[in-house]
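Each chain you see keeps its place in the complex, though not every chain is here.
By letter and in written order, the chains are A and B; residue numbering begins at 1 in each of them.
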Amino acid sequence: MYYHDKRLQYPVRVETPDPLFARQLQQAIGGIEGEIRVCLQYFFQAWGARGPTTKYRDMLLHTATEEIGHIEMLATAVALNLEDAPLSLQETAAESNPLVNAVMSGERPRHTVEGMLHKHLLSTGLAAFPGNADGVPFDCSHVYASGNLAGDMFANVTAESTGRTLAVRLYNAAHDPGMKDMLSFLIARDTMHQQQWLAVLEELGGAAALPIPNSFDQSLEKQEYSYAFFGTNKDGEAPPAGRFTQGASMDGKGTFSAVQAAPLGDEPVLGPARKGSGAQSEQM
Amino acid sequence: MYYHDKRLQYPVRVETPDPLFARQLQQAIGGIEGEIRVCLQYFFQAWGARGPTTKYRDMLLHTATEEIGHIEMLATAVALNLEDAPLSLQETAAESNPLVNAVMSGERPRHTVEGMLHKHLLSTGLAAFPGNADGVPFDCSHVYASGNLAGDMFANVTAESTGRTLAVRLYNAAHDPGMKDMLSFLIARDTMHQQQWLAVLEELGGAAALPIPNSFDQSLEKQEYSYAFFGTNKDGEAPPAGRFTQGASMDGKGTFSAVQAAPLGDEPVLGPARKGSGAQSEQM
């Protein structure tokens, strides 16, 4: 079960509220690269963890719990960036029009309602919501928890890689020093989280964990195709040479090669449509 | 641009059609672990590939093109498994009732309309569709193409890991020798595809590719938190010791440690609701 502290994991401050940056931050909350995703992903991996020990359940609970606090920080940042957002369409002409301000002062214009996410004004009353920068709600099909520990660790590295890439893009897009400071913390945490899932993969044996799942008897797969790069160029031009076309395979269990793909099967023929199946008479 | 051959990449045959297995195969077509996903993922990574050479664009096109043929094989397998599926609810009682058959013969009963995916009967006329085993349509938010080559390779390993895990589960669930044969081919291809993306990661420098993206100046992140495992146990119990709490980090750029998480920030206070923002008067 769970507990909370009213304080934030790391300070969140905004000197110059910017509703357009509020919009961009939503991607880090409810985008597929965002914090809701990793939070739920680590929780569901923990809650379904099977194995001889509870070690990885425990480990996952620590990090999943940390991630709730990251959603909280970002939601707070969105609300602070919306503090003086325009509430009406007229404001775009007068008080906050990019044109008037910029022409007269040479300064960065305040962003207008045109660039805002309308949901921030119409649906949340100037606060965050669990969706992305386009207003698309987060959909939990992105919570990867496959029941295979090694596969899940690769999913976690992926999530933290896209997450850190997003955080870097937000850092580069930001202009507010408070926001840059907050992001420099989140980027550091993403660094650690990439590292820790890779560390688990080493504990699981590195190459010995491959191919995933390693519990399937490889003699049952068509092994002549297990380490062959198939070229599909129409004229048979070879694929580019690389580590993936020659040498020992990464799992040490085969040797890479490159071959031109060709049909091993025939043209498929399905039975005619059955009476009563709703097809046209001509199909029967 | 693209070309086709009417023949299949590998033979698809079904000796004993089974509408319930048709349902399960849908997961490999339109599930998040399925072939539409990897096909589109590799295509979009290829079409957006930036860099000094077109090597990875080329490589991705070969494999993306191969994957179209995998969707084709599975769609054919679904249609063949539906060849004599029940079209009416009455059939469940008489000809194909599990009860009558099983009691009388001791053999495997034919599956009934109760276990079928109704979409196969009502919407497709006994054919496959681009959705999963629950009838949920595939949603292209699962096509990961982040613009970061290393992150995308991890996403591809993940896709092939969940894909091979699914194929293994289908192999174990299957009873038809033709289906087991087809799956033994697809499992082999998933083995290769896991390997090839890992090979690209080696080409990209292995640890030197980390943390992803490696183009961000790490001096700008809060480095004191970049290699620290944060424990969140309420009573301060340490996280389980592991490779992720001690020793050199996986990227060789830091040293793992474990620390108890504690708030670095304060309780956040948002401004009151603004007049005209649709809040209750008491919030203003």
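The rule is simple: contacts are C-beta pairs under 8 Å (C-beta built on N, C-alpha and C of every residue); 3 or more make two chains touch, one makes a residue touch a chain.
Keep in mind the model is a prediction, meaning the values are calculated, not measured.
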item: Copy number across the full structure, from 2 displayed chains; value: 6
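By definition in this document, only the chains that are shown with their structure count from here on.
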item: Gap in Å, rounded to a whole number, between the CA centres of chain B and chain A; value: 13
item: Touching residues on chain A, where the partner in the complex is chain B; value: 3, 5-12, 32-33, 55, 58-59, 61-63, 65-66, 69, 73, 76, 79-80, 83, 87-88, 125-127, 136, 139, 141-142, 144, 146-148, 150-151, 154-155, 157-158, 161-162, 164-165, 168, 171, 184-185, 187-192, 194-196, 198-200, 202-203, 210-213, 215-216, 218, 220-234, 239-240, 242-244, 249-251, 254, 256, 261, 263-268, 270-271, 273-274, 276-279
